[in-house]
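What follows is a structure written as structure tokens; I'll ask about it next.
A single protein chain has been omitted from the complex, and every remaining protein chain is retained in its original position.
In order of appearance the chains are A, B and C, and numbering begins at 1 in each one.
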Amino acid sequence: MSKSRVGIINVTGYAGVELARLLYRHPQVELTSVTGRSTTGQKLDTVFPHLASLDLTIESELGEVDLAFSAMPQKESSKEIIPLVKGGIKVVDISADFRLKDATQYPTWYGFTHPAPELLKQAVFGLPELYRSQIAAAQLVANPGCYPTGAILALAPAIKAGLIEPDIIIDSKSGISGAGRTLSLHVHYAEANEDVTAYGLEGHRHLPEITQELNLLAPQQPLKVVFIPHLIPMTRGILTTAYATLASGKVAAGKKGKEELMELYLDFYRDKPFARVVAASPHTKHTWGNNMCHIYPTIDPGGEKLIAISALDNLVKGAAGQAIQNMNLMLSFPETMGLEALAIYP
Amino acid sequence: MSKSRVGIINVTGYAGVELARLLYRHPQVELTSVTGRSTTGQKLDTVFPHLASLDLTIESELGEVDLAFSAMPQKESSKEIIPLVKGGIKVVDISADFRLKDATQYPTWYGFTHPAPELLKQAVFGLPELYRSQIAAAQLVANPGCYPTGAILALAPAIKAGLIEPDIIIDSKSGISGAGRTLSLHVHYAEANEDVTAYGLEGHRHLPEITQELNLLAPQQPLKVVFIPHLIPMTRGILTTAYATLASGKVAAGKKGKEELMELYLDFYRDKPFARVVAASPHTKHTWGNNMCHIYPTIDPGGEKLIAISALDNLVKGAAGQAIQNMNLMLSFPETMGLEALAIYP
Amino acid sequence: MSKSRVGIINVTGYAGVELARLLYRHPQVELTSVTGRSTTGQKLDTVFPHLASLDLTIESELGEVDLAFSAMPQKESSKEIIPLVKGGIKVVDISADFRLKDATQYPTWYGFTHPAPELLKQAVFGLPELYRSQIAAAQLVANPGCYPTGAILALAPAIKAGLIEPDIIIDSKSGISGAGRTLSLHVHYAEANEDVTAYGLEGHRHLPEITQELNLLAPQQPLKVVFIPHLIPMTRGILTTAYATLASGKVAAGKKGKEELMELYLDFYRDKPFARVVAASPHTKHTWGNNMCHIYPTIDPGGEKLIAISALDNLVKGAAGQAIQNMNLMLSFPETMGLEALAIYP
Partner (left out) sequence: MSKSRVGIINVTGYAGVELARLLYRHPQVELTSVTGRSTTGQKLDTVFPHLASLDLTIESELGEVDLAFSAMPQKESSKEIIPLVKGGIKVVDISADFRLKDATQYPTWYGFTHPAPELLKQAVFGLPELYRSQIAAAQLVANPGCYPTGAILALAPAIKAGLIEPDIIIDSKSGISGAGRTLSLHVHYAEANEDVTAYGLEGHRHLPEITQELNLLAPQQPLKVVFIPHLIPMTRGILTTAYATLASGKVAAGKKGKEELMELYLDFYRDKPFARVVAASPHTKHTWGNNMCHIYPTIDPGGEKLIAISALDNLVKGAAGQAIQNMNLMLSFPETMGLEALAIYP
């Protein structure tokens, strides 16, 4: 069987370059075309020496492919994608442009009017742990944000089971590559090193995405979600600590309650190869460079609160790896293909 | 006026060594005696080259002093302190041995029976922003833990004013020096670098201390506190993000509510030289090496939750600097004496 | 064809755990047995959650294998290896126990009398870029040290060609995982972070190994090698900057000289898949997690000195990856098998 041809629109950001790295080892696809903006015409390894084995030139326009990944920033991404989708090409969009179902949210959160609201209905939210079959049938998949991936995977089993009250606090800690490759003072080395800060206090763009997806899981009442991201001095990784009050009578007291909770999570993620329920507080280091999300649910010492923690690599399960997982489903490859490498420790 | 003589019991941990650094610049005290455990008999600068200017030898027993700091670990500290207190020496204890008012908590949280429960009543909790006059009159001051300092300062104004419901989530992110100088795999460089994790999920020792102090501020009902600390890859600094539901009708809606909240905090910390209410999300970097705690209160985009954030240097305001602030009050020096150095940035 | 069975003696150090990670993806071998010391009897993923996919238990004794890797410390390693070699098992030793040809060096540099000097002659120094055919025929391969790998690859072409005078300065900068997983104050996070220092000033153990191998390449006269390693605050990577005076008349002046030098290096490393001569000053980041050594030779602005720089991942090309490269040659697999993953950036 000949390999499928895939391309990356805007290979030069961190998500794009990570896609290139991972696709190089995929046995059933060939990365045949990559585009960039300021670096058009350069060999890929001039800009990224670690990609020398790929032997590709950065182009201004995508060549003919079976499936395209867009790693363009929001607003720009939909411009590139709309003609491809209309031309029948399968697309995984790593930007936010097709994640929100409600087109009116785009002006509010992203500052632009959505150019193709009809595609929002068609697009599938690319979290395979929730939407595996829909993704397999989709032409356009909206790859989730890095924070939403961790937050949703941490909370989905508890919300689906009606285990918690609607007030949810999500406190995330992210490595700095999540801010991208564009220069900015707050991610200048000497500013970001030896520092931690909360940001997005006026409302982070991932809040509507998290709220949309968690509400789709909530059986009874709308959730009230607080989401506060923090920047911490490391390159990769997001740890999300989510807090909610346990609904009365839903979980046993003491140790038994924790065991029931663990059982619920293990059941929920059975046969989900990249969502691993772990037996102790997870470390982002244990997911460094690979596509796994480690999830740990527990109950606070007071016995009244769910604490659900997830750890992932923001550029893999939080971006490029998940995009390939989605591609695998869309092209009928095994879900784990090309994503088998273990995390790099230490 | 001759200088007061002070000593440090167990100078060789990070709190002890930081005390020595700061005391070197204090104009009214002289550090005349330091003790250690494994390093007795060595010159201080053999172990700590940056302290060469102090010209002290590490002794096995404390010499005659007007005030002693104990930087011994819990359980060991009280053994050293009890005879000093009985001998009329003023003491600032950096350990947890005199922080909890209820002696029965020590077996539960610290694994030992308290040797002098009567001193727990006499000891003053050394948070000058709450107990300035009591500290000034005290013989024995229990210096707060690093996490409690940040958590209490973040929440005190809101709780005192009855602004929030009793359910409180405290999510803290600490640099690794907080774990001390004792070797352990989880703070081995290659393990802790490029990693973040939550710990203390079964109940961190600072939880009873935080709960005790916040409850003393709560006018009406007992609080339910969840406290989850996280270890992040930097040397110094704690950022605490605290969440609670605003009590109905206590704060105006929208921008006005945020302004009222800010005003409340500014009022509360007026004339508190080391608690600075700041105008934007605080950075631990802005407190690096100095005794300031930066505090920022706000309301979440949904309008229902208080978000109170504090930033401090865990070894200064979280330990040695606060101990000197307490000493200043106890010895009738200006509260800021010897602590005027600005934070080191970047 | 059935897979070869391989085992790891002492899987619990950083080299051992990295071997396990890399072997998991090797298509022609199966990791069937791993031993540890303090962790015997535990499941591998209890100690190393990122290795959960391997499903192995840490044993006290190695099971039956076709090839064994020893990741034991020096002195202990030879004790484990000698019976295996006598029993006809192929062995790659990651320790220093079989690297030095002259048995009298072991008491001097490693503090023990070598238990099997006769095996020192039989053992092949496992640097495939120099000894590919001997490794392919060997039963016992002594995997080079991390510093020697970088130093030798940086200098080999210039020395072999008689291009430089015998005085050589080698200044290496290493990430902290090179110090291993054993606890020590100098690699305690708060001590090692935000610090750089030179060490081994009295003579680092890798000096005789570097000197031995460089002298074997030197056509005319014995070399005088100075080697100073430095510890820098990052987890992985070694950058080596080597300096030597260009022999008179051997290289053209100016730009032409640099081109000749580059040509010489490109020729030397042609068909060496893991030694890549690069066009600009190399970054350790471009080799993070993979088996490549990037090498850059140039001439100083004064025109008289060779500056040869190499970058590698100390745990991959500097340890586990090179061990697998050696195994591939010993078991007649393609040299790159299982080592194709690209470096992880950023």
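Just so we're on the same page, contacts are C-beta pairs under 8 Å (C-beta built on N, C-alpha and C of every residue); 3 or more make two chains touch, one makes a residue touch a chain.
Please read all numbers here as calculations on a predicted model, not as lab measurements.
The residue touching the chain not shown here, chosen from A:35, A:95, A:235 or A:310, is A:235. Within the complete assembly, A:193 is the residue of A:53, A:193 or A:215 that touches the hidden chain. Interface note: of C:137, C:183 or C:226, the residue touching the hidden chain in the full complex is C:226. The omitted chain makes contact with chain A at the following residues, 14, 175-177, 179, 181, 183-185, 187-190, 192-194, 233-235.
Touch with the hidden chain on the side of chain B covers residues 14, 17, 21, 24-25, 48-53, 177, 181, 194, 235-236, 276, 278, 280, 282-283, 285-290, 294, 340-346.
Residues 167, 169, 171, 173, 175, 190-191, 193-199, 201-203, 207, 224-226, 228, 230, 232-237, 239, 241, 243, 245, 281-285, 288, 298, 300-302, 304-305, 307, 309, 311, 346 are the ones on chain C that touch the missing chain.
As a convention for this text, only the chains that are shown with their structure count from here on.
Placing every chain at the mean of its C-alpha atoms, the farthest one from chain C is found to be B.
Mean C-alpha position of chain B lies 46 Å from that of chain C.
Centroids of chain A and chain B (each the mean of its C-alpha atoms) stand 38 Å apart. Residue positions of chain A touching 2 or more other chains: 194, 235-236, 282-283, 285, 288, 346.
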